[in-house]
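Shown next, in structure tokens, is the structure this report addresses.
Rest of the complex left out; these chains stay put.
We call the chains A and B, going by the order they appear; numbering starts again at 1 in every chain.
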Amino acid sequence: MTRLRNQTGPPSRHLSEQIQSIDPLAEGNKGYALIKALYPICRSITGNGLRQSLRLLQDTVPLVLHEVPSGTEVFDWTVPKEWNIRDAYIKNEVGERVIDFQRSNLHVLNYSIPVRRKMALTELRSHLFTSPETPDWIPYRTSYYREAWGFCMTQRQLERMQEGEYEVCIDSTLEPGHLSYGEYRIQGATDDEVLISCHSCHPSLCNDNLSGMVMAARLARLLEAVSLRHSYRFLWAPGTIGSITWLALNEPVLSRIKHGVVLSCVNAEVDRAVEHVLRHSGHDFKMLEFTPYGYDERQYCSPGINLPVGSFMRTPNGCYAQYHTSADDLTFVTPSALGESLLLLLRIIQVLEENGCYMNLNPKCEPQLGRRGLYRQMGGVTHAAAREMAMLWILNLSDGEHDLLDIAFRSGIPFDQISQAAYLLREAGLLGPVLE
Amino acid sequence: MTRLRNQTGPPSRHLSEQIQSIDPLAEGNKGYALIKALYPICRSITGNGLRQSLRLLQDTVPLVLHEVPSGTEVFDWTVPKEWNIRDAYIKNEVGERVIDFQRSNLHVLNYSIPVRRKMALTELRSHLFTSPETPDWIPYRTSYYREAWGFCMTQRQLERMQEGEYEVCIDSTLEPGHLSYGEYRIQGATDDEVLISCHSCHPSLCNDNLSGMVMAARLARLLEAVSLRHSYRFLWAPGTIGSITWLALNEPVLSRIKHGVVLSCVNAEVDRAVEHVLRHSGHDFKMLEFTPYGYDERQYCSPGINLPVGSFMRTPNGCYAQYHTSADDLTFVTPSALGESLLLLLRIIQVLEENGCYMNLNPKCEPQLGRRGLYRQMGGVTHAAAREMAMLWILNLSDGEHDLLDIAFRSGIPFDQISQAAYLLREAGLLGPVLE
């Protein structure tokens, strides 16, 4: 079910070198180009739009495409029928398309059953959805689990519609088929897994969810090229039903998942890793408490599954006006923000990769660092050099109870400095791993 | 020793309905009328004034009157002799009563032994008590455990007294008798008890303690009419010696007491219940840390007793100028404040009644609420409805470790909404009780 990297041995490049060498803006530009290609496609929780999108991602990363039949029972849910759509419109009495799916796929209530009728505006109104507080934007609405049909439009469009008869057409199908999702796994030195998941079911919406889909693909491509301690599993799946389906089909795998990130938030050690990296990033940030109304972390963190999965978002869902409207378009995401987010994600992964718990092998008093070339020889100066401070903190706290991330938090020293100092101490034989 | 409700079966009315239907101001008016009737009576820790006051409360609630003989040993203490008083005064040389017990029973040092003498003002002074910083108010003073006599008066009264001889009379008795207290118990579905206690020994003082005595009686009357999970025990007893006496005589009962409120403060789960209700009440409030210098919670919470009893006060004792003076009179309490406090108490009791710890019976991913009619069918909207959020929080945290009150605190959702959502989830078979 998963695909291994097509290479003879593991790559020898270190993640820290990879982080040093990437150009965030160049990465952001590549990501933006991919978002542009994906934007026009009408995705849903099943169907050809979703399938085609996953195939487009295969140019960046050779993900495996899974197809799960409609009717498959997944925990309390059932995989629904597959939905496809070719066209949809509302025509006025003179035959003009006043609402046209070809202009924006948001115009159709996602998962609308087929309809082809003439009806008066009075009757039609109960099938029309607008967002009156942002009258120039088309809202995004869905009806996956109750059969319905409808059109979304701007408030201004609605106001321009005059009484009279309209021709309504939704040329869709809702039939037994498959739910599609993409999966890509990088084998690391151990089978302990980091799960990186993003939902992939939204149609023409850029920040939510194209940025996540694309960043996950770029991240996978970068991680593929470096030696890793953990294995990494990437999932591109429709929201809710997709993660539930994957969880139901993969229960034996779950015990291997040590950390998870829904591309936005974070939990458990991941929480601490993300908080630490953000704190030293110079960006404003907020650690949001877990709430059960997020994305797929709702499923990963349900009490019977309980994976240490968080989410990572620049702006939380529902906290920006453009959320779930046509204004979340290609002007709402930028190459530079995409590149910065990618870099933050790499630094978070660096913490997951390099964190560990060590024992001070010379625990009685400080070892004489000076004769090992690890300490300045001139005494009396006011402040220790940063590297020396990092080493003293590590030696003092490495009693088997504190990992390097604990030490970074406690000391206020950035994780990468702590990690480098720990490397020097290990090389000098002063620090040894704690066997768990 | 306790009296059961005179009815055939338990009442079927729900507490939440009772809360919806009461008119706080009407309740406050009834309470105020009772305070007015009790105000003129000279209460003390024993005696006819206390006895008569408890009998007056019987019009509201059929409390049992207990009489414990003087000399009874109660832990480290002994029930004192019974004190009664008919009259007291200081007459000047022309026979005018310059201080007259008939005008205010606060004029006598409570528990004064009988005295009938003539003496010069110089000699009399050591028996006179005033409050110089509030020169128009009579202070309230007592001497229960050392035989003494004295008069309390305003500073202005003292200043008007000229040198010369005065006739002093305290027509009191201090003889073997009884200590009286009132008790009323409502049997609920279980024997787990909530203790609601108030001290009843203060003479003409309205906020401290008449408001507590009367609110306890009104509360008992309202609770009597609804179906309850806990049993409720109400105590009207003199401060310190009364609660000590009750505790000493009722040790076997103590293990049944799960929560307690001295009408003001709160502890243990009660603490959390009170804090939660106050937080959502729109009133300014302060959770005061327990201190050992309060009212009878000092006794209930002593280390060898250690009941989870808190206290509930609108204004803590000693934090208002009128405390323990004649200014704590009928103008210092209002029907509207009494009614509001009663409503807050009912809401606190609602939390105690409805709180519980449940298990999510469908713990792997979220259950599909939509097909059970518990979730909107239209997707894509920015914010979940309040009821849906409450259900998601409950499902996520109901792992047997968190009770509904925990979930209310964690989510920031008022307890009654959480409680209602939990009811719906139980009805849908998605939530089951944790057997303790």
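Here is the rule we go by: contacts are C-beta pairs under 8 Å (C-beta built on N, C-alpha and C of every residue); 3 or more make two chains touch, one makes a residue touch a chain.
Because the structure is predicted, anything quoted here is derived from the model rather than measured.
Asks: Because only 2 copies sit in place here, please give the count for the whole complex.
Replies: 3
In this section, only the chains that are shown with their structure count from here on.
Asks: Contact residues on subunit B for subunit A in the complex?
Replies: 360, 362-368, 370-371, 377-384, 388-389, 392-393, 395-399, 411
Asks: Note which residues of subunit A are touching subunit B in the complex, please.
Replies: 75-77, 110, 139-146, 148, 240, 243-244, 247-248, 291-293, 298-299, 301-305, 318, 323-324
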